[in-house]
Structure formats: structure tokens, C-alpha cells
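Note that one protein chain is taken out, while the other chains of the complex remain in position.
For chain A:
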Amino acid sequence: MNVSMRRVYAIFVKDFKELSKNMYVLTTLLTPLLLAFVFGQAETVSLKIQLMIINITFVSVTAFVQSAIIAEEKEKNTLRGLMMSPASTADILGGKSLLSVILTVGTMILCLLITDFHLINEPMLLLALLISLVFYAGLGTLLGLWTKSLLEASVAIVPVIFILGMGTLFQKLIQPYPLLKFMEYFPNFQLEFLTEAVEREASFGEVLGYFGVITGWTVLVLIVTVTVYRKRSMDE
């Protein structure tokens, strides 16, 4: 699969211009900023809250923007045209991901500045954040492919926001139920454990364990996404 930077750029510019006029999607970008601002008023922001804001940024910016622009492409019947053009799968997904990734990085930096996140210089954590970014971009693509319109995509993102965005808040809630224990292996929990481990300067092996789980999730999502994309490519 060959990637043409010109086409990726063309798709990126097109999506950027379209998104800049789409108030509906743009307002979701404000959610994590608003949360960061509200919680940032406190003297010290706990690590848990900071992590929640990071996770919410991933879900509501990376995953939602990604799913919204793909679902809209299907809703407006333009995806077929793109697929029949010389742009390859990698070009199309690349151009779209570029947009959501840039938006995420921007929002994330602002949020972290507001909540005064001090661990950002840890290389392991930084790397974990990057891998998570890929995971959520893949997840967004998947949601975009599964849904048929912008509206559907914004409904589908709601459970994801609850589970992956705010799930860590419910940790106490799920503890009495061993059945729900598996939730702790979700990438958002893993990211939190990893951050805590980094903070208390735990052994490298422990950090690596959490890191491995996040990477596993990412690889899984990417595989599923590519398969679904191939299968669905001409349906709509």
C-alpha cells in the first residue's frame, strides 16, 4: 500500500475546512477543556482527575472527531467517490487521522497546562500516551465505519465516553464485583495504573506490563479496523 503525501494532505485540508464549519463537532472539543478548567480551579488536582481528563480528551476528541468525519463521509455518500479515486486506504485513513491527531494534541496540551500535569516528562508515560492516541484513533475509525451517519456516530460514542472516558471514576463501584474485574484491563485503567506506577517510581517491569496491555489493545483495534474497512469499503 503506497501512501501519497499529497493526497493525505488534500484529504486533511478538506476535512479541516469542513470541520471548521461544523459547530456540532467543534463544540465537543470544548468538553475536556471545560472539565480541565473546572477541576483546575482546585489547589492541587489529583492524579485520578487528571487521568480522567486525559481519557475524556482521547474519547471525545480523537475517537469522536475521527468517527464523525468518517460517518459523515458515508452519510453524504462521498466515501464511495473517495474510494474510487486514486487515494488508497492508507491515504484516506491517514488524512483523516492526521486531523483528529492534531486536534487531540492541541487540546491535550491545553488541558495538561490547565491542570498542571507534572509527569509529562516521563518517557514511558509519553510513549503510552502516544500509543493510546493510536488506539483511540483506530477506535474512532471503527465507530465511524459501523455507523451510518453523524447522528448515529454521536450516539455510539456515548457508551464509549462512559466506559473509556470516565470509567476510572467508577473503580470503587466495580470493585465488589469480581465479574467486572476484567474492566481493569481496559486501556484507560491501564493508563491510570501506568501513571500511578510511574509516579511511585515502580519497577520497570511493572510499567512495561501495563504498557504491553495498552499496546495489545491498540494492535487489536487496528487489525479489526483494517478488516472492517476492507469488508465495508463498497457497501455504502
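The rule we apply is simple: contacts are C-beta pairs under 8 Å (C-beta built on N, C-alpha and C of every residue); 3 or more make two chains touch, one makes a residue touch a chain; residues count from 1.
One rule holds in what follows: contacts and distances are computed from a predicted model.
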Answering from "4Fe-4S dicluster domain-containing protein", "Urease accessory protein UreG", "Heme exporter protein C" or "Transcriptional regulator, LytTR family": the UniProt protein name of the missing subunit is "Transcriptional regulator, LytTR family"
Only one of A:N77, A:N121 or A:S203 touches the unshown chain, namely A:N77
Note that chain A touches the chain not displayed via residues 4, 6-7, 9-11, 13-14, 17-18, 21-22, 73, 76-82, 84-87, 234-235
